[in-house]
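Rest of the complex left out; these chains stay put.
Chain naming follows the written order as A and B, and within any one chain the residues start at number 1.
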């Protein structure tokens, strides 16, 4: 996997794929900056009058329901369908699903009308998507769900098969499956949970790598999670003891400076079944 | 008050209350990060389809009219009423009231339909809320209103009685009243005025402490303003001469690292009547 990831890191910087986001207004600046930091080009456009057009000229589409509303749901649907028609990869981030009937209905509709390439959420969100009992607390994973991490590989694998897409469960250990393979990534740092948007930024990175090489979404998702995990470790080393503001800047520093050598040296993962 | 504040600081980190925000898109990222930094968990959700549901499962609701529009006003009203029904504290930040008839009408409606727990604004905003002449210049306090700070204690006290809530006037000296007590907080630094959102972040911190201990909104408001003031001083010491970007990061650093010892050592306030 290391070899593929190193290749994808080079590709994203060479091809500068255009990544269309319809995302929340809380973390959108971080999403745009992380997309630029890894070497891709972000575009945010959520008006129904242009969502499908922009998706059609993009290299990947990232849909994130963090601050969904009636207007943006229609745009997400249009962008997703347009991407599907053009073979453009679609990443879905089901932020806070389980926390309200509105989110649940919206996600059901999006997953039904759009063919997803990658679905990324925390364990509470993915358990909900898999039809399992989950306890969410707003937009963060619940502690009881997190304790269920031992089953997470099977949950990811089953849901990946069912939705015919790659599924990413991000957390202390990130778990990724395409329905056949399962990989556990052990990079990262708990301090990532003390910044808003680190999940959303993972989805943006997945979009960036999918855009760089649309035929290998599993490798794209793995590479994105490796990059974020490693960047989290580097940022903690540099600024963790200073505080959240410096850690935030250091995280963007690390993503913008990450290279093949760092990736090779620091990646910690194991492939399961 | 120090003892209560130290206790609240411990409680917010232990209980990690969920703080629902319906707020502006200018400073929302800082509001989310300051909420996480102090130890609470933010959720931003402004669709009318879920505003009441999310408020009902939250520990506090923060309403901020910085970039209000017809859609979000309806959601603020729904969230506020839902919070009232469940006994969830409601913090209102009347950003820029006085600057347009639309803001004035909106605030009148919100204050009429929702029982507020804490109202926080600058002196121009609070004077307007109290029915006094105020001169606002956009979203910042006017200089002539600021000069009127000597009467601020009485204004806060009177308005607190009238609205039956805690009133916070933030400025060079922060003034807080619950209608009986009045406290003046002398922490802070003028450089806080050179960053957008430091007022909004105060409202988020008030929400966080109210969520940690819903029965003591006065202590919650005092603790929030002490934390922000002290963090401003620490950030200035560390980065004030470097510039606004470094000061911004240092402010988030300070909030995320503040502890009982710092609070005790640095708090500067006096109780008036």
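In this text, contacts are C-beta pairs under 8 Å (C-beta built on N, C-alpha and C of every residue); 3 or more make two chains touch, one makes a residue touch a chain.
Treat the numbers as computed from the prediction; the structure is a model and nothing was measured.
Asker: Tell me how many copies the full complex contains, given that 2 of them appear here.
Answerer: Total copy number for the complex in this file: 3.
Assume only the chains that are shown with their structure count from here on.
Asker: Counting only Cα atoms for the centres, state how far subunit A is from subunit B in Å.
Answerer: 33
Asker: Within their complex, state which residues of subunit A touch subunit B.
Answerer: Those residues of subunit A that touch subunit B are 24-27, 29-30, 66-70, 96, 99-103, 137-140, 194-197, 242-246, 248-249.
Asker: Which stretch or stretches of subunit B touch subunit A in the complex?
Answerer: Touch residues, subunit B against subunit A: 18, 20, 25, 28-29, 32-33, 36-37, 41-47, 49-50, 53-54, 57-58, 71, 248-257.
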